[in-house]
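To start, the structure itself, in structure tokens.
Here the complex is missing a single protein chain, while all its other protein chains stay put.
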Amino acid sequence: MVPTDLRYTNDHEWVRVVGDEATIGVTAYAADQLGDIVFVDLPDVGRSVEQSAAFGVVESVKAVSDLFAPVSGEVTETNPDLGRNPELVNSDPYGAGWMVRVRLGDAAQLDALLDPDAYDALIAAG
Amino acid sequence: MPYGPHTADDRERMLGALGLTSVDQLFEDIPVALRASRLDLPDPEPELELAARLTGLAARNRTDLASFLGAGVYRHWSPPAVDQLLLRGEWYTAYTPYQPEVSQGTLQSIYEYESLLAELVDLDVVSASHYDGAAATAEAALMTCRATRRDRVLISRGVHPHYRETTRTYFEGGLDLEEIPLVADGEAAGTTDLVALERMLAEPGRPVAGVIAAQPDFCGLLEPMPEIGRFAHAAGALFVAVVEPVSLAVLAPPGAYGADIAAGEGQPLGIAPQYGGPYLGILASTDALVRQIPGRLVGLTSDLDGKRAFVMTMRAREQDIRRDKAASNICTNQALLALAAAIYLATVGPHGLRDVAALGAARAAELEAALAAVGVDRLHRGPYLNEFVIRVPAARAVHRRLLDAGVLAGLVLADAEPDDPSLAEGLLVCATEVTTSDEIARFARAIGAILGAPVAQVAR
Partner (left out) sequence: MSVTGERLQPTIFELGRHGRGGGKIPHPPADALERIPADARRAVPAALPEMNEADVVRHYVNLSQLNYAVDTGFYPLGSCTMKFNPKLNEWAARLPGFADLHPLAPDEVAQGTLQLLWELERALAEISGMRAVTLQPAAGAQGELTGILMIRAHHRARGEGARDEVLVPDSSHGTNPATASMAGYRTITIPSAADGGVDIDAFRAALGPRTAAVMITNPSTLGLFEARIGELLEAVHAAGALAYMDGANLNAILGHFKPGEAGFDVMHFNVHKTFSTPHGGGGPGAGPVAVGDTLLPYLPEPRVLRADDGSFHLERTGERSTSIGRLRSFVGNTGVLIRAYAYIRAHGGSGLREVSEDAVLAANYLKHRLAGTYDIPYDRACMHEFVASAATIKKQTGVRTLDIAKRLIDYGYHPPTIYFPLIVEEGMLIEPTETESVETLDAFADALIAIAAEATTTPELVSGAPHSAPVRRLDEATAARQPNLRWRPMSGTETPCPD
């Protein structure tokens, strides 16, 4: 059962919204599929990201995956700990393994995302 | 079939297990209309005959000439220990070390190669090898575009023409490659024109990703590398130095003068000329660019039991994982040649390498003096290490006649650089630690005779 206060995408990203600030990361399922994360390539602060468009890359020892933005907005912060400790994505994907914070442009975009039950169903289907 | 083990019995046994009577039944997926029936090739030859054929072909090459030809590939003496070690089947019949538990030999030797070259070029990251100096230079140019997100690269005409042509092929249609001219006259003639470079860097609306220059340059001259680097960095561009590894024993390395990337040809490190390859593409960069560097990287780690071990690392950059997003498509590299270079460096050692470079310089000075004594002077005035251009009227014809006299008098520059009229009468000649005083005297005598120098001058 995934955290209930988040929303999810089909590509296994999660987003936590507080006011107009959206925090984005990847789910435990994604981290598990990828294996040991070794590097996360994130956009610079100030860049705009667009819902469903690729905004970065996450690399494991044997695989690589694009990161797709759950919502559009301007990047206000990137997780400074992921440079030295990318393994945080594996050990604490919903907490210390967060990736970017974005100033939410349009709250209505959240309606397009999966709620926790829908995401659980998605990963159960395999 | 010369190397296969299967007897008629073996084949029958395998077919029998499959319930088949003929191996043709295993080729039935090939549509009849597309089936080939035979290969029209010369008959197979048992090894004894094949060996004679190969010996005959090799004998049709002339390698007995007194050679002063360099131009990117240099005659050096490789201690026999190098090739004898390289002939061990565990080295040359091993595959890419994807299974590190059974490949620690290859992996450690490549890590050591990376470390040796890192010392030589004074940069932190060295790839496990690229194809050759030309491909390494082209990939370095592409690195600068990716890293700066700009699409214009300036390459000095002092860089080897093959490297410039190769980079042009890699750039064609998508990116912008421009040549920086060389100074035409005076003390700095034949080196990169810094005034032109500054102007090209300052063009509004056309930011430059990288500036590429060679040390020594194609004509053997020493370039003002620190200045070129400063100009590049002031314009926000990266600086790529194309280098010759033996010279790095005595010349300032790229890391010392601020280069971001070094590319070059590793052939001089104990690898035979072999008419074009296989050679060794050297590609190195600062730590900041490590994720941009193409090709394999071997790193140090530990195993389950805490033992030191070596492994290919940062693999997600490579084509098998990143596929269409990979920086480069390179898969097979020149690993065995990297091993050869490492064994060469371990065998001759730092003093030996320095002596190789210094002896080449000494012989080259001897060559310059011997040629000057018969009235043949250098085209340029600036300092060189062991290669330079001499001015010879009717250079191509003289080169031919010298060949008949058993002297390979370097490279006819009118052929290599047809677009540069200043080189129309140039022969690019070099000397190394294997060049003998006898060969130099022979060259001087022969060219003196051809150009009609008085006998007294030739004899001095």
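By written order: A and B. Residues from 1 in each chain.
By definition in this document, a contact is a pair of C-beta atoms (placed from the backbone, for glycine too) under 8 Å apart; a residue touches a chain by one contact, two chains touch by 3 or more.
Note that the structure is predicted; figures quoted are calculated from it, not measured.
Across the entire complex, the residue among B:Tyr131, B:Phe239 or B:Phe443 in touch with the chain not shown is B:Tyr131. Remark: the omitted chain is touched by one listed residue; of B:Thr166, B:Thr192, B:Gln292 or B:Thr435 this is B:Thr166.
Contact with the chain that does not appear here is found for just one residue of B:Val73, B:Ala209 or B:Ala241, B:Val73.
Listed residues B:Ala372, B:Leu403 or B:Ala424: the one in touch with the omitted chain is B:Leu403.
Summarising the interface, chain A meets the missing chain with residues 36, 38-39, 59, 61, 86-87.
As a working rule, only the chains that are shown with their structure count from here on.
Within the complex formed with chain A, the chain B residues making contact are 291, 314-316, 321-322, 325.
Across the complex, chain A meets chain B through its residues 38-39, 41, 59-64.
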